[in-house]
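Every protein chain but one is kept in place in this view of the complex.
Chain IDs A and B follow the sequence of writing; residue 1 opens each chain.
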Amino acid sequence: MARSGFIVSAIRRLFTGPPLYYVWMLVLTILAGIGIAAYTVQLEKGLIITGMTSYVSWGFYIGNFTFLVGVAAAAVLLIIPAYLYDFGPIRDIVIVGEALAVSALAMCMMFVTADLGRPDRIWHLLPGLGILNLPKSLLGWDIVVLNGYMFLNLFIPGYILWKAYNNQEVNMRFIWPFILLSIPWAVSIHTVTAFIYNGLAARPFWNASILAPRFLASAFCSGPALVIVLYQIVRHYTKFHVKDEALFKIAEMISIAMAVNLFLLLAEFYKELYSNTHHLSPLLYLYAGLHGKGVLIPWIWTALIFNIIAFLIFLIPSTRKNFVTLNIGCVLIIIGIWIEKGMGLIIPGFIPAPLGEVWEYVPTTLELLVAMGIWAIGLLILTTILKIIIPIETGEFTSAKNAETAGLGHHHVPA
Amino acid sequence: MKGIIASIKPVLLVAASAIIVACLAPGSIPAQVTLPEEPKSEDTTTRESGQEFPVPIAPLPKTITPCRACHGPEKDFPVNFTRREDLLIHRNIRLAHGGVRVWCLDCHHPENRNVLLPLSDGKPIEFSQSYLLCGKCHGTKYRDWRNGIHGKRSGSWSGEKQYYLCVTCHDPHQPKFKPLEQMPPPAKPWTPREIQVKH
Partner (left out) sequence: MPDPTRTRESVAESNESTTPDAARCRPDDVRPDRRTFLAGAVSFLGLLSVSSCSWQEFVQNHFKRMTEKEIQETVERLKAEYKQKYGKDFVVGTEAPIDGTLFGYALDIQRCIGCRRCVYACVDENNQTRNPQMQYIRVLRFKDGNMDLEESTIYYDPEEVPEAGYYYMPVQCQHCVNAPCTKVCPVQATWTEPDGIVVVDYNWCIGCRYCMAACPYMGRWFNFADPVIPAEQVNTNTHYLGNRPRMRNVVEKCTFCIQRVRQGQYPKCVEACPVGARKFGNLLDPDSEISRIIKTKRVFRLKEDLNTQPKFYYFFS
């Protein structure tokens, strides 16, 4: 009884809200529809509709996937500083972070599926039915850790919220191990994704020990920035409360992460420029062009400038504590990391090709539409989750209140 | 006792000096020196002359074979050992093989034009085994050819192979290869922009 009441009232909640909410959801739905339509064209005609070639065989989809894995990881990793700095009940931080993680993970999985040549053969990945090439294949590991992470991020908040919904006490001794597990697991998803690229000796741009640390550093920039923006939106539209200090603390952490990221970039520059081997070529292509080709140059320099400005904004206390500059900083850093870790990481890995040719990649319109559709679906998932869990968190949405509003007069039966 | 030693003394002296001389005089007694082993070549001259390889028929032009028809007992042209450019009926042959080092009669048998000059065993080389003659000067290439390293080979990697005569590919009178027409370059991969490769 409690469950059906939950579903009905959840759906009702999804369809009620301020006008802006309707516009937001409608726009997202339309964008998602366009993306799905574009994907059907891809299914019909094959990957030839993308800009990928045998030279640059991964592109926009995998770039977005890499960025979003970082977001998913960092969203949960915020638990650590939340616990250390003790700002707000940990549960609140966990919940919103995990909502972001779930939607980011869903987008990751959608991007990988969109990139597959034969999605009809996806069952080949299932161990037993198909073959999952463990322990050798890092993609195999990535599938395991991403799915495990998805389970953790659905189970933990699901459990906590279900208890809250039914006005019951959370059994911390039961759930705490899962929460603890999710922290190294969050590190692992991002490290495994970094290792996918890192282990390829054929691609010297990726085959550098600095890659996995850079992944973590940049994840700690983009994920928390999204969380800051998310918290402000949630705070504005619901009764959910987050202290300003919490947001400023997260921003401070971002500045440290960005400092590390910039330092690691400097280290990469030095190593390639000073030793001046052929391994310099991908970095040169990205920042200065190679053989007259350099379509990514304006993008990466924009990203670098955005990152530096954001770093300064988060570093200086007065700009960090000013919400206007803080939000500008967040937007800048999200865009900067999205470029740097998306296209700015994937494409130069393939240029120059193993036999020395330089062929560029630019995503086609259909590719962009599919990616946009996936982002829209991800945001739909995020909004849906938040629309349901925030009221549970604030105590507005409980089974008891459901029963009252429904006028059924049923007494709450403990689950 | 003393007397016996005294009488043996000169014998011992002579023996000792003989040994010393023998040790010092080179070559008198063969020294214990190990000569480097001669790499065992697979062929001996007797085997070479009779060596068979599955080669196609020699590409002799049909209009002027057999050579003995003109250079034979009936016509019996006198043999002219002077190097010259005008070869009369063989005017179409422009010799460009080794410059001054090689001339017609360095390969073709002066008395019997149906065969080529012999190897040191005296047996003239048939046109069907002309590789033996080429191998006289081009020994390394010949050894590589025998081992399957030089030149085209077709057939089976594990069994019967088709060898080719040297002259199947190399014109013996003008052995330098002419350039070939090459097949088209690959199509460039699709890119959204018309960016041309620098090279």
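The rule we apply is simple: contacts are C-beta pairs under 8 Å (C-beta built on N, C-alpha and C of every residue); 3 or more make two chains touch, one makes a residue touch a chain.
This structure is a prediction, so every number in the text was calculated from the model and none was measured.
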item: Contact with the hidden chain (one of A:T53, A:N307 or A:N402); value: A:T53
item: Residue among A:G130, A:P177 or A:P317 touching the omitted chain; value: A:G130
item: Residues from chain B at the interface with the omitted partner, ascending; value: 144, 147-159, 169, 177, 179-188, 190, 194, 197, 199
item: Contact footprint on chain A, counting only the chain that is left out; value: 29-30, 32-33, 36-37, 39-41, 43-55, 57-58, 115-122, 124-125, 130-133, 136-140, 143, 196-197, 199-203, 278, 281, 349-350, 352-358, 364
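Quick note on the criterion: only the chains that are shown with their structure count from here on.
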item: Centre-to-centre distance between chain B and chain A (centres being mean Cα positions), rounded to whole Å; value: 72
item: List of chain A residues in touch with chain B within their complex; value: 51, 53-55, 291-293, 295, 357-362, 364
item: Chain B residues touching chain A - in the complex, by the definition given at the top; value: 188-193, 195, 197-198
